[in-house]
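A single structure is presented below for examination.
Complex shown without one protein chain; remaining protein chains in place.
Right after this comes chain A.
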Amino acid sequence: MVSALQEKMKESFVEHVSEELLTDCMRCGFCLPACPTYLMTGQDEAHSPRGRISLMKALRDGQVLWDGSIEDSLDVCLGCRACEPACPAGVQYGTLLEEARHAVLDAKQPGLKEKAVRKIVFDGLFADQKKMKRTVGLIRIYQATGIQKVARASGMMRLLPKQMSEMERVLPQIRRKVRPAKPTQTYKVAFFTGCLMDTMFQETNSRTIELLEMAGYEVDIPANQQCCGALHGHSGEVPKAKKNAEKNILAFNHQDYDFIVQNAGGCGAFLSEYGKLLDTDEARTFSGKIVDISTLLMKAGFDRQLQAISKEAQSVVTYQDSCHLRNVNGVWEAPRTLIGSASGFTYIEMPNAAGCCGSAGIYNLLQPEMSAKILAEKMKGVKQVGPSVIVTSNPGCLLQMKVGIEREGLSGQIEAVHIVDFLYESMKNN
């Protein structure tokens, strides 16, 4: 018997998931060794990119009917997109995943637990920058929006207490508002502050501006910028993501910006795909200007500025890639070169530095078990290298690495920092 939901799901997949993109996959399996969930589940094809694409296609073609096992397969995907650079056929997995999640959301009411998280995150927090700025710390956000009651009723707190209390411990102190940048010379760049970076990591944002100015850029912070919409997009809330995208394109619509710079890998990737999301010339122009802080600093030869400071290497530093910065924007050399140029440290690459840390947006809240497994594996690699500092390029990864350090009881020994803070400290310690 085909249920009404199953019927609706098929129609929704036909409507939202592109047949052309699905047929790009020829099922060679080259993506499998790149997929963290495939490896973590003991090579379970249902938790692989090829498997998920085949499920999307089968749902669309009516070969299988929607059920919990298929939902699980799609939900367990981190969305890290490590499969994309591994794919010789150029399958746009990220887009397919977004389309599939959009299709699911459209056909089905999310469960209570998921709904609770979605409500706070999408409608409350990330839709409105001002609202975000008023909130202090992730736990308090939950309390302030009255979500705690919902969460408790739905059993979310029972499911997540460990993640939540760990998150609370590692959340940074909130500092003053970013001060306006002072103009200098050469390229003019607009700074995309990012909602999480702008609230929880404000100091990192002010230092981003200072670093850019040290490198000789003129920095502007356009008003009225919004959350990039990545979290919405990745979770199937495509219309909401598009709305944010349109607002941002409007906010940054100045001819004289040479670049739009950001310091959060997740946001950067999504911003760089506005062109694909909206399919307009304005969006493509916007996306074409997106650049991450490391690439922009390298462009100005900032590595030489770092090298000019001489100080003996005393401890080890390592780097955890931001999945989207690496897999979507292809940036992995620039941050490594910069970190390697900082004096006082020896850079050692940790095993599988390119592999997802398990943060993945709100994944660590929705899929705590898999997230914890991936993080535990990650921390094994960290311990092999024995660093005093782990550098990251994305706030989600940063928090996740802090949680990892906490879980392993390494708090006094290892510190997780954003690349901007690491570079800033290196310059300042001169």
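Here is the rule we use: a contact is a pair of C-beta atoms (placed from the backbone, for glycine too) under 8 Å apart; a residue touches a chain by one contact, two chains touch by 3 or more; residues count from 1.
The rule we apply is simple: contacts and distances are computed from a predicted model.
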| Name the chain not shown, per its UniProt record: "Spore germination protein", "Protoheme IX farnesyltransferase", "Xanthine dehydrogenase FAD-binding subunit" or "Glycolate oxidase"? | "Glycolate oxidase"
| remark: Cross-chain touch to the chain not pictured, restricted to A:12, A:37 or A:54, is A:54
| request: Looking beyond the chains shown, say which of A:65, A:250 or A:316 touches the absent one. | output: A:65
| field | Interface with the unshown chain - residue positions in chain A | value | 20, 23-30, 32-33, 42-46, 48, 50-51, 54-55, 58, 63-65, 67-70, 72-73, 87-90
